[in-house]
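As you look at this complex, bear in mind that one protein chain is not there, while each of the others sits in place.
Note that the chains take the letters A and B in the order they are written out, and that residue 1 is the start of every chain.
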Amino acid sequence: MVAGLAGIAPGRTKGPRNAWYVVAFSDEIAEKPLARTILGDRVVMYRTSSGKPVVLADRCPHRAMALSQGKVVHGDRIQCPYHGMEYDPTGACVLVPSQVQIPRQMRTHSYPSAERWRWVWAWMGDAAAADESLIPDHRLFGLADDDGFHKVARFLMHINGNYQFLHENLLDVSHISFLHEGFLDSGLIAKTPPKTEVQGDRIIISRRVTEVVSGGYARVFGLEPGTRVERELRSEVWSPNLNVVTNYFSFPDDPARPAACRHSPFAVTPETDTSCHYFVASASNYGEAQQGDALAQTNKLIWDVFLTDKEAIESVQRSYLELGERTPDVSVKADEAAVRFRRVLEQQLLREAPAVPDSAGRLQVTVAG
Amino acid sequence: MVAGLAGIAPGRTKGPRNAWYVVAFSDEIAEKPLARTILGDRVVMYRTSSGKPVVLADRCPHRAMALSQGKVVHGDRIQCPYHGMEYDPTGACVLVPSQVQIPRQMRTHSYPSAERWRWVWAWMGDAAAADESLIPDHRLFGLADDDGFHKVARFLMHINGNYQFLHENLLDVSHISFLHEGFLDSGLIAKTPPKTEVQGDRIIISRRVTEVVSGGYARVFGLEPGTRVERELRSEVWSPNLNVVTNYFSFPDDPARPAACRHSPFAVTPETDTSCHYFVASASNYGEAQQGDALAQTNKLIWDVFLTDKEAIESVQRSYLELGERTPDVSVKADEAAVRFRRVLEQQLLREAPAVPDSAGRLQVTVAG
Partner (left out) sequence: MVAGLAGIAPGRTKGPRNAWYVVAFSDEIAEKPLARTILGDRVVMYRTSSGKPVVLADRCPHRAMALSQGKVVHGDRIQCPYHGMEYDPTGACVLVPSQVQIPRQMRTHSYPSAERWRWVWAWMGDAAAADESLIPDHRLFGLADDDGFHKVARFLMHINGNYQFLHENLLDVSHISFLHEGFLDSGLIAKTPPKTEVQGDRIIISRRVTEVVSGGYARVFGLEPGTRVERELRSEVWSPNLNVVTNYFSFPDDPARPAACRHSPFAVTPETDTSCHYFVASASNYGEAQQGDALAQTNKLIWDVFLTDKEAIESVQRSYLELGERTPDVSVKADEAAVRFRRVLEQQLLREAPAVPDSAGRLQVTVAG
């Protein structure tokens, strides 16, 4: 795949380090430590008693035990379960139970983190370059608190496939007429030529169709079966972490009815070189905010629809692991956005080559490529 | 093992490519696609509405998804589940839903296939060399439709061991007195010197014994316990895929009783370098054709007997994976046929070195050796 694109490895493309990545839903982070692997780094996350999320390398510098198996003490420290060493949110050791002096090297990496738009973000590269203003402004996507949208943190799905494949899946919208037949369109999307725009590092693919919603499609979007809609479907990537799918519906048979909009931001966070986390959220400006069982049913419906994406991506990953550079990869016109995305990703990877070096205090795991 | 034999790798011997291999029982192939790995190649098999079996490389050339997760459409095409591309039995793409023009490279490999003797065969190498007359004539083995034999397609057993070990197991018949004690002989076979013949690429090992059948041995062969038999036991390899074990029984205490013959063709098909498919069939010219529960019970009995072969081969494979070239391998006289088989296999492998090159349209998986 993608022969000639530097940094794009067949089925093993790494995530650029100098970037913000969603590492958790806000409500996942509490006092109890949570372990997760991000870009090959094992991290531990917890929330201090003052409410701030902390993201540390999940390894005690003393004997390398996972700190996530320990607990939070004194409100903001994490204690290693093995010998009781304690670390503060900066990663510095602040207690060695058996002695007064603390060795200077007794420190674990603290990843810059931020909590925005109901998500916790971490910066996986050079801390000096971490600039929170680089986090995409989710007011554009209906995820601010005062924007009149119903917000739902839907679910986290784990995929045994490289994150590049999931981004391409999201940009390569024609698959919904087949892989998700009956659930996300009336069958017209694959047949409708897309419009592809490039705005710097962002790529937007969009289509306009007029169709009648029914069955699973009507249930997924909360529209009445039989409704005729004029629909604009956009998929926009904010490489390397975010893709936002937006649906605008207007109702030609009922011109007085206000247009409906749903934004679905997807955070696509590399776990290892061959797996990723898929954080799925959405926000709607129409209908009622669902609660309880109704919400659980909708989430289950969407989960099941997305399971077929997981199956597809894992099948693709399996082919790439077997064949590597020899894996077939023939593109068609509908792949223009996906192919342009590869070039954007290549530029992002080249910008930080040679790779961010390991500093003494930096505990970086690199999964063999 | 087998130091000095080119192409024979300890525990990882590849199958020659330019050969017919049984890839399925006929009744396994229907409209629903079936995925299987053969010589390291992932293939998808299905039957067209006109009844012809099709064997394709199981990968869509567009984005490498497994075609076996799709479905058969229009009678003879397989549709990729991801974006709806359709392929005909030659492996050519005949539909891209989002555009009219079909890229020339949009093609998956179609393996020459044939349906013979209740088995589906595929040719895993150079298609130009695929000659159906090379498939061994199973009329010799009681598997034609008009030969007076009862035919049974018994079962498919998966073995985590190199196919060479299974062929050697079948040629190295003395093991039945120990590994299958009480089920396949009266204990005399190991003590009886074999006769070994070589006919070109074929090797036949045979023994003649006079013994009394009883217990499991009588049940396996459907003979009355206590019967004295003059028995000829032959094992004949048609390298690289087939071994046919034949038992001839005559009855010295009842000269009028017609001789009984059972042919048991075994197809030994490499899956990966370290695993194989064991297709087990048989045909008898005596007794009643079993049906229903009686047949199921006999199959279960034989399955259980053969499970010990699987255990033995997997134990051997484990040793080879650990020790490689350093694995002990001391042969005795009873191994003559197995050792000669290695030389035949070596010649077959040398004949196609350098290996069949990958052509553009050929999707060949090679499992690292």
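We take it that contacts are C-beta pairs under 8 Å (C-beta built on N, C-alpha and C of every residue); 3 or more make two chains touch, one makes a residue touch a chain.
Quick caveat: nothing in here was measured; it's all calculated off a predicted structure.
Among A:A66, A:V94 or A:A129, only A:A66 touches the chain that is left out of the view. The chain that is not drawn here is touched, among residues B:E28, B:E232 or B:D329, by B:D329. In the complete assembly, the contact with the undisplayed chain comes from A:H83, out of A:K32, A:H83 or A:R257.
In the full complex, subunit A contacts the hidden chain through residues 42, 59-66, 69, 79-84, 96-99, 103, 105-106, 108, 358, 363, 365.
In the full complex, the hidden chain is touched by subunit B at residues 1, 168, 172, 174-175, 177-179, 190-191, 193, 308, 311-312, 315-316, 318-320, 322-323, 326-334.
Convention: only the chains that are shown with their structure count from here on.
Mean C-alpha position of subunit A lies 46 Å from that of subunit B.
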